[in-house]
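Mind having a look at this structure? Questions to follow.
As you look at this complex, bear in mind that one protein chain is not there, while each of the others sits in place.
Take a look at chain A:
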Amino acid sequence: MAHSVKKYRGLMDWITTVDHKKIGILYFAAGGLFFVIGGIEALLIRLQLMFPKGTFDILDGQTYNEVMTMHGTTMIFLAAMPLVFGLMNAVVPLQIGARDVAFPFLNSLGFWTFFFGGVLLNISWFTGTVPDIGWTAYAPLSGQEFSGTGSDYYAIGLQIAGIGTLVGGINFLVTIINMRAPGMSFMRMPLFTWTSFITSGIILFAFPALAVGLIYISFDRLFDANFFVTATGGNAILWEHIFWIFGHPEVYILVLPAFGAISEILPTFARKRLFGYSSMVFATALIGFLSFMVWAHHMFTVGMGDIANALFGVATMLIAIPTGIKVFNWLFTIWGGKIQFTTAMLYATSFIPTFVMGGVTGVMLAIPPADFQFHDSYFVVAHFHYVIVGGIVLSLLAAAYYWWPKMFGRMLNETLGKWSFWLFFIGFHLTFFIQHFLGLWGMPRRVFTYLPNQGWDTANFVSSIGAFFMAAGVIVILINAIISIKGPKAPADPWDGRTLEWSIASPSPEYNFKQLPLVRGLDAFWLEKMDGKKEMTPAEPLGPIHMPSPSILPFFMSLGLFIAGFGFMYRGYEFESAFMNNLFGYNIIAIFGLAITLVCMFLRSVYDDHGYHIEVEELQKEG
């Protein structure tokens, strides 16, 4: 029975893989690619705004709006989300002592739907109809009357990519509930696993709201429905509610795993266990819960009235309490420790003050009458970049440097790492700190230009200079990643780690744990090391390991949705050739695409694939 399964190599291996470690790398690669694209868009924005109107206008209004929309959409949905998922894939199964996620096939499906959704969105650059409605796509601007095919790219691209996120969230919920190693109770789980768990729970409730909202937009646009069309009785504000009841939790979907990574890295390099573990878990859960109670603070100026504004304002302020608990617990984790400033630790420690600066402006924005002034000004732009770049990106970079050896089996260069850190960190504060003041000086956001002599010229120039520093930092990171292919081989436990992933080889074998480990407490591996042991105590005898087979079906299921997406988007489009008009007008393309997906689902359902086993002899041979 052994190896009746077909093994693929090269490109086919990557397209068919269901191994969480390889899928993690795919997420990293795709997320990194989109991060660079979004970064180039950010540079274009800062170049355009470097000087006031009439001096150096590289973008016109329409192009700027496209770049601005795609920057936001790309960074949130196509860069931050997949990087978080990449990290969860790379780390969570190892941290809980599991051999894979609960549904490896779905894991692959989640990646490919995300990837094809992102590709679809970016194809708009080549067809010339780019989304130009802001990443929030407010109705009626995103409706048929006021925007073109670009809005269809937005709605359908995100719809397809969103499937991947929802599938992934469910997968991690089941994995973390069911697949923990013997002895790993919930309150012994590493904090990164905890935050991934809560994040998956938020995804489960938040992403369906986005999916429904996007369907409304698509139906309004493609099938003349009237959800948001005011003239025919629709309600434009409904979209804002739907969007933000997804959109606000989305911030926490991204930031909680970032918190989790920080909570792993600080203890490791301070050689001290996480301070207040149980209150950290509690704070995470509370933030997850509150994240659904505060969406309307994005809408204070909509005209909801005093009662709604006051309630949502106070509810928002409450989030400061669990967040404050986390910050002080981090501070007291390094307090009294023995801090070693590796690149990962530099990023992780710099996260603390930076994120606090983003957090306090969040509380200021929670005051409705003050928000009337801040709202849609550069103050908000500064705030959410402090949270998203200063909070999420800094900790993702910390996490990348920290777990890189485990993912790739190679060490990153520390000198280059420190260069990248200082360039990025200084660049970040140079770019965004001054934008707080631009907001207080009355500069609205999402403007493609501004008239000179309003007191904004110098500040915008400084901000743009900062952006170049950040770009330089990212280039150094990319160089570091590329040369690490030939870098020194990573030992199993390069950082004197505390959690299970450091108890196995770097990179870990495809089955992760030859024998499932027995977990005796929090920081399971650290406990064993303190008892003078070199590895975990096994919880089971050596036996054959059951592995899932690779499959090409997820790739084709996603490809089918991708094709169907184009079919729907262009069904009302007037092509020059009658053949194309018939092809799209009669939904032939859309049906063809959906058929591919359905056939793949059918095949998956009727063919039982029992996977294969790695036999004991092979395990022993590998050592």
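Methods note: a residue touches a chain if its C-beta (ideal position, glycine included) is under 8 Å from a C-beta of that chain, and two chains touch if they have at least 3 such contacts; residues count from 1.
Criterion: contacts and distances are computed from a predicted model.
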item: Complex member absent from the view - protein name from UniProt, among "Multisubunit sodium/proton antiporter, MrpC subunit", "Cytochrome c oxidase subunit 2", "Fumarate reductase iron-sulfur subunit" or "Succinate dehydrogenase flavoprotein subunit"; value: "Cytochrome c oxidase subunit 2"
item: Contact partner of the left-out chain, one of A:146, A:186, A:223 or A:575; value: A:146
item: Omitted-chain contact residue, chosen from A:67, A:130, A:245 or A:352; value: A:352
item: Residue touching the undisplayed chain, where the options are A:55, A:278, A:582 or A:620; value: A:278
item: Contact with the hidden chain (one of A:16, A:218 or A:361); value: A:361
item: Sites on chain A contacted by the missing partner chain, in the whole complex; value: 60-62, 65, 132-134, 138, 140-141, 145-147, 230-231, 235-237, 270-273, 275-279, 301-303, 305-306, 309-310, 313-314, 317-318, 320-321, 324-325, 327-329, 331-332, 334-341, 349, 352-353, 356-357, 360-361, 363-364, 366-377, 437, 440-451, 453-456, 530
